[in-house]
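A single protein chain has been removed from this complex, and every other one stays in its place.
Let's turn to chain A:
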């Protein structure tokens, strides 16, 4: 089954948030973003509503869910367990929308729902029913066809308690809440399609559309229970009584296409200036809020407040840096050339970046990271770090693959890349020579895959390419030709699986069909769909041996441990990861593996490393309030001492610098990596401390954080932070007497940096590290 995110429903109650994606339902803690509960049902939900039962003094939360099933499921709000269901006896069908009506007079609450065929259903929930725990269904109390197909929303008038608003995509109607007779019906204008509505006052309704407009209508007298004309129009022609449109709420300014209609809700605010609120959120990441006045404004109502994710990103300064930005900025252009595909080769410490102009850049990973993260002598050089550019693709590079990294059976020299120019190019990574161009596909290359180990020898020297014209090719790197092209697929390719023992290539398409190809002959063996297709795909998984390499495997395990929330597994994994991390760091040739992990944090760290530099220079730093804050909050001893590791610009300037070319190279990869790790993690910790101090209003040290827990920060995030702190601690403890100040640096005048660089981590640092490592046990 394929998951989709088209059906989402949100409801926010206190500090918890319920989220439904297709058949999954999650309960989130909005304080720290953790998923507290997770359930998966056999059927897909489309709507969800919170409801609080009051049994005597006890209050229990329930969720009512409707969706692609013919009943309403009542779910416990904390355990997400299905308690019972509301079932229809007459014409059971999917429920398209529902509403809960609370009556103050009796203990009974009613659930009013409309089925997809336009039948109104009423269930009564009494105290006994709400106590019921077994799976006996509750049947409906009333069932009446109201001929509202494609119902979008149903809401009850809380002012008069006597009318119901039903919004369908092409019209909206008002019904009497007592006997459900039609009071008025309004058709939509040509292109509009309604998605929901609500009563704003006893005589006003607000209706919103699929493209985010909202309209406020005044109801005719026949719909108002206070009026003498109430119910006077029943049975008469509905067209005569079109209520006047009072005013309109301004449309979105940017007419960009949204993936799905925006979600609009009407709320009654608690405080005066915003008494009646209309809130809208859309798939472009924009949240808008209107305060709905009781008086009639002259023209369309303007938005009271609006914010979008893009605006927030635009405000970000400094902008997060790309890993090879220094090589990608063209003269005369603002934006660097975008990196569109990349692969990291740990065995050579090299990063391969395919770019949107069709070129591929090979750079030493550590050095390019240092350029982005640290200040130092390298800043004086042009075209640093040393790199190689491969030119061959005529447009965007979409995927890069280094097959030797996956399996040693491939030539160590070959690098494979695919682009939107339909071509797959084989490169010699050492000489930069273009070895071969495959032009077999009729569409953009979307994926390059390495076949599993136990394929036939011929296939073992192939890479598998997937293109957007729904074709799959097996391209032999040794023979330099395409040995198979499977191109009969009618739908986009979703998954490639292998049955090496049977010499089969299994292609799963987006429509659920599965094509089985014989790799040797290129013949289509079978094309199946439905349950057989699912079985074939599952069977491939069972047979497949673990081809993933050890590093990514442990990452997967860690992720699993996180999702299962198993403490033991997490601890075990953390232990394991730390050990490998420590050994990697100390072993020279593997030293740079950690950089991949570090690069993900690059933005935070870069920012802070710049700030520390700024603060130490004593200049007014453009970093703003953070830098100012750092002068008040004394940095932890650890950060202070290790902070010297960052080569500050001042030190460089103060020094007469004579031999720039020879300094970085001899110290080598190991040195670079360690320098990078230490300086970035120090500033990272520093920023963490500073943020915590700002948040709590107290002066904190590292041991404070670790000793006393989260300080209101997200628990999930802190676990990650802790892991990084622990890994840093382990690294530092493993490296006694290590120094990162080269010989040439030691000659620098002491007055320039304020204090002499310590030859080894200070005792206070050791102490705080020892504190951290306690957590590990």
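As a convention for this text, a residue touches a chain if its C-beta (ideal position, glycine included) is under 8 Å from a C-beta of that chain, and two chains touch if they have at least 3 such contacts; residues count from 1.
One rule holds for everything that comes next: contacts and distances are computed from a predicted model.
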The complex's invisible chain, by UniProt name, from "Protein rogdi homolog", "Histidine-containing phosphotransfer protein", "Sorting nexin 1" or "Calcium and integrin-binding family member 3 isoform X1": "Protein rogdi homolog"
Candidate in contact with the missing chain, chosen from A:24, A:37 or A:357: A:357
Per the touch definition above, residue among A:439, A:490 or A:539 touching the missing chain: A:490
Residue of A:91, A:226, A:437 or A:539 touching the missing chain in the full complex: A:91
Among A:58, A:191 or A:334, residue touching the chain not depicted: A:191
Chain A residues touching the omitted chain (full complex): 1-2, 4, 6, 42, 68-70, 89, 91-94, 116-117, 119, 135, 145, 150, 169, 190-191, 193, 257, 259, 356-358, 394-396, 420-421, 442-444, 468-469, 490-492, 511-512, 529-531, 534
